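Apart from one protein chain that is not included, each protein chain of the complex appears where it belongs.
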């Protein structure tokens, strides 16, 4: 899993059905790479979270056939990027 | 998921059957990397989209055994690459 | 999916059974990275092709349990690497 | 599989159910990249371990639907990063 910070939400009116009513968050890695993840946890901007990718990402959603390859797994209680 | 921009379409007369009649789009990441994705949404050149990779990419297609590892999940209403 | 150019074939007398009688091609990305892919299409050296990776790569083979994580999906009619 | 060193544990009070009671360890690759992995082996800080990613990571857990894409596979008896 990777550690990323929540930087915002994504609005997509036109999208495939497989995403049902999932919230889409914009995340940024410590190297600045931007990703989009499904949020089953309920995060806020600024939270440091860990994410699961690949087929595990689908198991984290209520519907395991959800069209996601990246899902937020949890909010880290305390994290400083410089470790 | 990743965020990319649609830059064109791909024409491949000779291809494996598993792609049926999917449209193939050429996408570019903000770092300039070129990818090919299946388009179940109906995008136009210039649209900013998010994509799903891995096994999730197949679930986004009408036929879940489609030979794709990258599928367009939706058109982003508003996106500026500099965030 | 990625776009690569066919640069040759790979000969492996000693290999696992899961590859049956698949042709193995050596491919190169526009950045020079070398990959090996199964070829269900019948390509020639110099062709520009697109490839599928992950579990989708296995669905493109006659035997979906083939030991491949990269399969050639089709020959691109016209492609110039500088786009 | 990759070789990484254990540098600590991760505490996440708010996380998806799919992680049950798995221990989450923070690992670092020889290039300094930080990852989070599930630990079914019982490692200590400083151990060099190898990890499995993708769907294999889930099979290493007691519950194969665990939400992990990286799992510690074992502790390496002797490893020096400079090889």
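Chains: A, B, C and D, in written order; residue numbering restarts at 1 for each.
Just so we're on the same page, contacts are C-beta pairs under 8 Å (C-beta built on N, C-alpha and C of every residue); 3 or more make two chains touch, one makes a residue touch a chain.
Note that this is a predicted model, so its numbers are computed, not measured.
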| task | Since one chain isn't shown, list which residues of subunit D touch it in the complete complex. | result | 1-3, 30, 40-41, 50, 52-57, 59-60, 71-78, 83
| Which residues does subunit C use to touch the chain missing from this display? | 7, 10-16, 18-19, 24, 26, 34-37, 53-55, 57-58, 65-70
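Methods note: only the chains that are shown with their structure count from here on.
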| remark: Any chain touching subunit B and subunit D at once appears in the list A
| request: List the centre-to-centre spacing of subunit B and subunit C in whole Å, with centres computed as mean CA coordinates. | output: 20
| said: Taking the mean of the CA coordinates per chain, how far is subunit A from subunit C in Å? | reply: 32
| field | Residues within subunit D bordering two or more other chains | value | none
| query | Given which chains touch which, is the overall layout a line, a ring, a star, complete, or other? | reply | line
